[in-house]
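The complex is shown incomplete by one protein chain, all other protein chains being positioned as in the whole.
To keep things simple, chains are lettered A and B as they appear, and every chain counts its residues starting from 1.
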Amino acid sequence: MYRYDEFDHKFVAERAAEFRDQVRRRLAGHLTEAEFKPLRLMNGLYLQLHAYMLRVAIPYGTLGSRQMRQLAMIAEKWDRGYGHFTTRQNIQFNWPKLKDVPDIIDALAEVEMHAIQTSGNCIRNTTSDPFSAVAPEEVEDPRITAELIRQWSSLHPEFTFLGRKFKIAVTGSEEDRTALKLHDIGVQVVKRDGEVGYRVMVGGGMGRTPMIAKELRDFVPRQELLPYLEAALRVYNLHGRRDNKYKARIKILVHELGIDAYREQVEAEFASMDREAIAAPAEEVERIRAYFQPPKLSERASESPLIERMKSADPSFAKWIERNTFPHKIPGYVAATVSLKPIGGAPGDATAEQMRVIADLAEIYSRDEMRVTHEQNIVLPHVAIDDLYRLYKGLSGIGLDAPNKGLVTDIIACPGLDYCALATARSIPVAQRIAERFADNDRQAAIGPLQIKISGCINACGHHHVGHIGILGLDKAGVESYQITLGGDATETAALGERTGPGFSYDEVPEVIETIIDTYLDLREHPRETFLQAYRRTGMAPFKEALYAAA
Amino acid sequence: MAKAFEPAVITANDLVEGTAVFLTPEGWSADVSKAMVALTPEQAEEFDALGQRHVQENVVVEPYRVVVLLDSGKPVPKLRREQIRAAGAPTFAYGKAA
Partner (left out) sequence: MRLLDRTGEIDDLWPAVTDELPLAGRALVPFAMLDEALKSGLELGVDVPNTIDPAKLTRYFGRLAMISVDFPGFADGRGFSIGRKLRAEGFLGRLRASGPVISDQFTYLLQCGFDEVALPDDVAARQPIEDWIAQLGLITSGYQRGIDGRGSILDQRWSGR
């Protein structure tokens, strides 16, 4: 894991002091709310429906036990004892007071964390693959690049007052677990003729105008990445629209100019730059790389007689292993997903106690390391197969043993009308009702891989556009109404879901989901044909028929 | 045709605490039932102005009107969003280990 050196420490400490001073000046009236708002947002502080909300960055989703325990401490000391892990690998505290936030920021800095640029019209937390350093097929640990981008994007003097927010994701694998094509810029580490470089995608995004990113360059040499990003951002900053908040993202610029014209401008800018002056020195990349040396895991037998015995003795454990573990590049190990989707819980929420237990388990069984996923779960990346039962028992003691990774109850949901000032409908209670209806683990397993994603408004924080089943909550004359989309996909085969037709009421949603799933179960050709495969084969018609024909 | 005026109260967030508050005769309170109800457009404008003054004085931020229904004289927000906000908490048990 990356560790701060003296420079990083000083930078974050200065930023914390700056924010403390901004709060002071706000309370003294030197800054109006209009002026303070972008400053607090760039330090992760929102004003939500009930209270302030602080969004803390978990850069590329990687977290150590000491950091997780500090998050638990913050939750207890300054909040209401829990936090919410988000789709962009951040954690949100829902109830801090403005006067306490400078202290919270200081407490974060103590463990090499911050809330810099987790909101605002600037470059946001750079996200990455939760299976970095695990996935067998990855070209290189993408977090080396993500950390480089984290540093470069932090308080970039030119790009801190952009037209709109700017999200970057980095993956090192062809198989995409970062929703890369739904980012303003997606960076894929690739290898060409033995040389490691980057494929750069641009102009993806969700919100009210969802778009799949297009390829900007098939190969950017490693040492030219930062100047290339700088050129791409400069063209956006100068030419992106600012007349309409909803048309200010780079996806609209790319769409209106066309990818070829945008690329031409970026290349011209890039060519005119003093690229060497901007690029990171090679020794700096190597310095960062040293922090991401794979843990020294000694190869072990991939079959564990102990675990096989426990699987027969404890069928729920067998189900959990089946669903919640992922193969590791080192034989004898797996990455284990801790589901933050217990039936009836709020997706992505964890109590301070749960955070501490996860931290303890990570310390004992996963080389002190955790990853936050965009599906709002936690991954323990380096677990010896022999330790899985002990890990599992530790998780079941605090209600985090749901064997539902990637299944119908592993639902992504935004905070919705229960917390969010922008929301138009509830989303967490919808997720809870759906999960309760499909609570039976055998039934979930029989349905197979199925992603439901729920957003409580058009801004699409719950990624509904790319849910296999997407649910969008709207307000129709004071009544919540839910639009359903089918066939969305957030991976390398990214696709936007298609609307089924008119929306449904809050109370109807669980039944509607059941109808869709029953339709799928009826029409699938064999038990291994997934929902998405079946939908791609049949199209919308049978689902539409099932949902609307009876009415 | 102009939309008929509906009774409204003024809400905002407390600058320091962040909590949702309502304008009452004794200042701002988290309790919506104590809020002053504007029964005419003129009254609502008067309350708006009071809210804006408290913004200038750095007491609250982002004040706006909330349409209410009167339940034995006490204001109750009409829309679900405002009901949730006035309740001061989500509609489900939050922050609990499942």
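FYI, contacts are C-beta pairs under 8 Å (C-beta built on N, C-alpha and C of every residue); 3 or more make two chains touch, one makes a residue touch a chain.
Treat the numbers as computed from the prediction; the structure is a model and nothing was measured.
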For the chain not depicted, the shown chains it touches: A
Residue of A:N237, A:N459 or A:T515 touching the missing chain in the full complex: A:N237
Omitted-chain contact residue, chosen from A:A17, A:I212 or A:L496: A:A17
Residue among A:T86, A:Q151, A:T171 or A:Q444 that touches the chain left out of view: A:Q151
Absent chain, residues of chain A that touch it: 5, 7-8, 10-11, 14-15, 17-18, 21-22, 25, 29-32, 35, 38-39, 121, 151-152, 154-163, 226, 234, 237-238, 242, 272-274, 277-281, 283-284, 287
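The rule is simple: only the chains that are shown with their structure count from here on.
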Length of the line joining the C-alpha centres of chain A and chain B, rounded to whole Å: 34
Residues of chain A touching chain B in the complex: 26-27, 29, 33, 47, 49-52, 80-82, 95-99, 342-346, 349, 351, 353-354, 398-399, 417-419, 423-424, 426, 428-429, 432, 475, 478, 480
Chain A-facing residues of chain B, complex: 13, 15-20, 55, 58, 61-62, 78-81, 84-85, 88-92, 94-98
